[in-house]
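All protein chains but one are shown in place.
Let's turn to subunit A:
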Amino acid sequence: MAQITLVEAVTQALAYEMAHDDSVVVLGEDVGVNGGVFRATQGLQEKFGELRVLDTPLDEATIAGVTVGLAAQGMKAVAEAQFEGFIYPMMEQIACHAARMRNRTRGRITVPAVFRAPWGGGIRAPEHHSEANEHLFTNIPGLRVVLPSSPARAYGLLLAAIRDPDPVIFFEPKRIYRQYKEEVPDDGEALPLDVCFVLRDGTDVTLVTWGSQVKECLETADELAAEGISAEVIDVATLTPLDFDTIAESVQKTGRCVIVHEAPKTAGFGAEIAARLSEECFYDLLAPVERVTGFDTHIPLFRLEMKYMPSVERITAAVKRTLAVS
């Protein structure tokens, strides 16, 4: 069985679902002959033709609105925003139509669409190519916001997103697109949406994260283990609807929680999790919940971008602060 990267897992999931479901169509800028600027749609147009793998005019609002129209006619439309920094013109169609069509028509019209976008910083890209803006979508009712953090989860969650009867924002952490390979059987097995994945069991502290920061959190957990500190690592994976129970159970066990995300701190999705912990797990907490996040700045251009990102050092320091409270 072939070992594949996260971006190859995206391609594999798209190809599998297109081969098994005629209603699946992929559309976006450069998704056709070029196979996407990250090659996520590599080879799909050759296999499935120009209409089912459609190069659109260069207009994100067009991509999003056409996606809503396709999905309303029963097509499983998978739209690509070339970068998350270019997704803003799509937001009106996503918020005003994709996310609320089922509700406002009492189920008469639905939008089974996926809006994919490479997400986050760390690849020395130009301006507007490195945003982490998932929190702008988690406050929109009727949307699922999903971020995979490994090749296997990218494959399984993307299949689930395409099969889901409601719109899904699928952010692909581009910093780890090609970070490592793993075996991902092309068996069409989806992973569940709306659940967190506990990637590592631990007893002293819970690290809650998603997307590319899963990498730093697992590294932090390794380093802490060497010092005899046992960290549990949770990949939230589906931000909304949130599987808060898995986070709560972990924090009830560890009593300490550090939330790690790349997006700016203020009103980032970490704030939601921290607030829920405060509301529902206050008496289980042995220390204040910590957040290690991007700063309330624009992600700087690439000479400084890694200074903006949560690092193993910053996460470790936060864990130690929580452990210092007794």
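Worth pointing out:
Basically, a residue touches a chain if its C-beta (ideal position, glycine included) is under 8 Å from a C-beta of that chain, and two chains touch if they have at least 3 such contacts; residues count from 1.
Everything that follows uses one rule, which is that contacts and distances are computed from a predicted model.
The chain that is not shown carries the UniProt protein name "Pyruvate dehydrogenase E1 component subunit alpha", picked from "Lipooligosaccharide transport system ATP-binding protein", "Branched-chain amino acid ABC transporter permease", "Benzoyl-CoA 2,3-epoxidase subunit BoxA" or "Pyruvate dehydrogenase E1 component subunit alpha".
From the options A:Gly142, A:Gly188 or A:Pro300, the residue with contact to the chain not on display is A:Gly142. Among A:Gly43, A:Gly74, A:Pro126 or A:Pro185, only A:Gly74 touches the chain left out of the display. Within the full complex, the residue among A:Gln3, A:Asn34, A:Asn103 or A:Thr203 touching the omitted chain is A:Asn103.
In the complete complex, the hidden chain is touched by one of A:Leu51, A:Ala226 or A:Ala324, namely A:Leu51. Here the missing chain is touched by one residue of A:Met18, A:Val31, A:Leu44 or A:Val66, and it is A:Val66.
Residues 25, 51-52, 54, 56-57, 59, 61-62, 64-75, 77, 89, 92-93, 96-97, 102-110, 141-142, 144, 165-166, 194, 241-245 are the ones on subunit A that touch the missing chain.
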